[in-house]
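Apart from one protein chain that is not included, each protein chain of the complex appears where it belongs.
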Amino acid sequence: MGRQFDFNYVLDFLPKLLSYLHITLFIVASSIVLGIIMGFIVALPRLYNVPVLKRVSQVYVSFFRGTPILIQLFLIYYGLPELLKLVHVDASRTNVLVFVIVAYALHSGAFISEAIRAAVNAVDRGQIEAAYSVGMSGYQALTRIVLPQALAISIPILANLVIANLKDTSLAFTLGAMEMTGKSQTLGSATRHFLETYIALSLIYFVISTVLERMFFYMEARLLRHERQVVEKERSPRKLIGWRKREIARLEKGVDPH
Amino acid sequence: MIKLTNISKSFGKHEVLHRINLTVEKGGVVVILGPSGSGKTTLLRCINYLEKPNEGQIEIGDFSLDYKHANKKDIHNLRQRSAMVFQHYNLFKHKTVLENVMEGLIIVQKFSADAAKSKSIEMLEKVGLGAKLAAYPSQLSGGQQQRVGIARALALNPEVILFDEPTSALDPELVGEVLDVIRKIAKEGITMIVVTHEMGFARDVSNHVVFMDEGVIVEEGRPQDIFGAPKEERTKQFLKRITSEWAYSI
Partner (left out) sequence: MKIDPLFILTALLSLIKALPTTLIITVVSVSIGLILGSTVALIRIYRIPVLHRIAAAYVMFIRGTPMLMHLLLIYFGLPMLIDGISGTWGLPFHSNQIPLIGFVLISFSLTAGAYMSEVVRAGILAVNRGQIEAAYSVGMTTAQALRRIVLPQALSVCLPNLSNSLIGMLHASTLAFTVSVVDINAQAQIVAATNWKFLESYIAAALLFWGMTVLIERATSRLEKRINNYNRGGVA
């Protein structure tokens, strides 16, 4: 299957794989940005209960959450050109990255719209009533009161989605996209040192997702510092969980002196 | 008989119990009074090993245990001799009223299902909830939940039942029904230790009152002595403060 394990190959492969990191990150960044736009567009009809459109967005969300990303990649890759033919656009020479990004954007969009919906619904109803009571319009209440609070609530969910998206990009190679995993396949085949390639690749993914996680964590902390009233709302359940954790540990120590 | 000897307990640097000695006669009803933070609840929880004292011994009937050297078997043994009624009831949320009472009988005391059921029904009837067997805790009022908690403790037939402020989480109009139940079982000769702020109840029901403050027992004795003629200044202050709140109702 492969040759004798040699750790030097891991070190050798790291820079080679890293030279494709920007493509991976480009896929993640552009599909998340598009996904957020998509998510908003899809969430609005359901938040405002718009007939027909609400159904459409329900079906969209159900489909993209209900099917594997791998299948979605193939569907977009083979389906999008057919659709574009209907409007007389020739997609046969389009860069494969476009299909990859569209697929990930549609996939993330479904999850992001659910996150937006959950976050908006999580904002206390009293907040909106208070906004109306000081004379704000519906739009003002949404943009000035609800969304800032919802954003803080949705950061942890968004963080998970971005990291999941990063990990999912490892499947883009199936369409022949040359990002890190695609490169690892060619490196592996060329040297017959598959295990070393994948160890190197795993290390890179691990470091990036850890860095992303930290980044979002600081972002959340920052956002919550500015939004005082959210601090309590958002922190208290966490504090509670932290408290329970300590309590359980304490209780256990108290009752089981080993 | 229950005998606590030299019980000390600290949370970090803060000492909540300092060399407590307490003896409770069989069938006795002991009420522990004291301001909040005096260590009375911690003391109660030590008897059920929900807290581990740093030092001290306990005797319950023919069983004795040194907290410093207790192993899992001892802890299990101790817990089987005591039962607790919690401030916040702590009924098993996913079990019905009947199942809540049966649980310990079947799992711990190895009763047959039939025997556990008939004993549980008997206990629930005693606390006046014979009609609520199939209800879930969330469907009951606080007072009803606490009466289930009492039935659960009673069914285990422990050497002592520990009451941790059993009425302080209840709405005022529900306090009476719970106190009535406790009063009723106190008359049956079951050993009880009760932490409470209900002074009238303490005076009526108990035959021994313990006043604690800052982790030590300040004064103890017969209820008529403690309430009628307290010796210690701290006890006087406490009773004055508490009784003035409801003085008009005497």
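Chains here go by letter, A and B, matching the order in which they are written, and residues are numbered from 1 within each.
We take it that a contact is a pair of C-beta atoms (placed from the backbone, for glycine too) under 8 Å apart; a residue touches a chain by one contact, two chains touch by 3 or more.
None of the values given here were measured: they were computed from a predicted structure.
Residue A:L171 is the one among A:I27, A:A119, A:L171 or A:L187 that touches the chain not shown. From the options B:K26, B:K68 or B:H88, the residue with contact to the unseen chain in the full assembly is B:H88.
Contact with the undisplayed chain is limited, among A:A43, A:I69, A:A105 or A:A177, to A:I69.
By the touch criterion stated above, the residues of chain A touching the omitted chain are 1-2, 5, 62-63, 65-72, 74-75, 78-79, 82-83, 85-86, 167-168, 170-171, 181, 194-195, 198-199, 201-202, 205-206, 209-210, 241, 244-245, 247-249, 251-252, 255-256. Even with one chain removed from view, chain B keeps its contact list with that chain: residues 48-50, 72, 76, 79-80, 82-84, 86, 88, 90-96, 103-104, 107-109, 135-142, 152-153, 156.
The criterion applied here is as follows: only the chains that are shown with their structure count from here on.
Rounded to whole angstrom units, the spacing between the C-alpha centres of chain A and chain B is 52.
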